[in-house]
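Of the protein chains in this complex, all but one are displayed in their positions.
On to chain A.
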């Protein structure tokens, strides 16, 4: 099945299956289906009834008048009613009434309603007939008789049993069945006893049949009681199902009996207790809340997993908000508890409960609820102390309501966060020129950053950020100037290092030095930066000149690495011998593939051969793979 609504439509001789986007014909192969009846309920799902035409009863009676009422009585008989004469078709039986009656068909008989009485008419069930028919010698009758003898200590009991040995289980079955159909308690008892007596001699009988029938009979007898007044036959009960019976009982306010029956039949008591609790609340408008709560809890505790929230909702609907609040406190399921708390105006508690549950979705539910209902400042104050709620709100607002966020942080005194937001905004302006309203000027950006810097400087903890913002603003100004004089838009939003590198690459050493001094770039960083920049434009002469400017502050490593990085062995060799550390020198040789020189350095390095070993390993490993792959070439 697709889960989509499918409609079957009968047109002429065919049946069509209609779907949202297609129609197809359905064929039935069984020729016996010669009539079909269709009903279509409004949800679009199909209910189809097909039946073979069959004449059930064919009967002609002598009356010339058509009957006033006609009703099925069970599956195999029909009642006809003329004035004061009720006739059961078949072997005709007449009943006479002094007053007019109404026939109400049931599954197994007919209820006859008159001005004074309600009667139930039913064909005598086969099992009952086989036992109680005068002179019956059916096995069931003999079994029933045997019990009678047994009770009177007569040996005939045994004789009877022997007679029916072969059909004993049938007899037991009939007795059980008859007991079920019986309304009179004494006879019920006698029949059940007969059944269990017979059962004792039966090896292959399902033993719980007796128990089950007894159980059902107890229920039926209980509801049949005139105080309750719901007489039911066993078949009606089975069709009705216990669940429906229970719901009828609770609707009739027979909660106690309903509860007992639920317990007795091992059914869920929740429905009954829930209904009772709600009814109790409706019925006790003058009982004080705390007292009523006690009464309710006493019973609600009987049922594990019952929804306190549902009872609380009812209390709220009855105008007892305080009671509702007390009840919902007991609800273990936060998904039910929190929405209810909100609806009864217990927002604070709702927030606490949602937070406790760990379910952030619930926390959001509460946040949005409060946000909608309260003025912003009140809302801010409410969530400020609640860490989780606050953080979630911030996460949401960051994504969706930026403006709101600034207000929030300002109102709660988290100035540095506002500063970060401003800083971020300045960045957005750079990336999205539309944000700066089409103007390519960096003025507004710098202004925002300076504003951020001011905010940072208001707190002691953020001096670092304040300094960084200050430098950022300065950098932007310088970059802007550089772009103006080089007429190339390649500086803005690169880092200080990148700016210096771009200057060097462009050959503008003076600008590079200016940036260097402006930001107090350390010599260490300067050497790495410049060496790599010069190697990148392959200005080896300039690099050599740079190396000789003065003694480099941390040796010639930057020069060696810059050359190796640019894959210029010859240039690298100019600087490698100048490396003072032997290990470093050895490694450098190894990296440009000069194994012998590397080994020499390693030998001199005097570190217990550790370096040598490492070199050996690297070389050997590379060789391994080359030999390994040989036989498998093309195998993949």
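The working rule: contacts are C-beta pairs under 8 Å (C-beta built on N, C-alpha and C of every residue); 3 or more make two chains touch, one makes a residue touch a chain; residues count from 1.
Following the convention adopted for this analysis, contacts and distances are computed from a predicted model.
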| item | value |
| --- | --- |
| Hidden chain of the complex, named as in its UniProt record, picked from "V-type proton ATPase subunit F", "ATVPS33", "CTLH/CRA C-terminal to lish motif domain-containing protein" or "RuvB-like helicase" | "ATVPS33" |
| Contacting the left-out chain in the complete assembly, out of A:97, A:120, A:201 or A:420 | A:420 |
| Identified contact with the non-displayed chain, of A:121, A:326, A:341 or A:475 | A:475 |
| Residue among A:271, A:529 or A:543 touching the omitted chain | A:529 |
| Options A:352, A:388 or A:542, residue touching the unrepresented chain | A:388 |
| Touching residues on chain A - with respect to the absent chain | 2-4, 19-21, 305, 332-335, 357-361, 364-365, 368, 387-388, 390-392, 394-396, 399-400, 420, 423-424, 426-428, 430-431, 464-465, 467-469, 471-472, 475, 493-498, 519, 521-522, 524-525, 528-529, 532, 561, 587, 591, 614, 618, 621-622, 624-625, 628-629, 631-633, 635-636 |
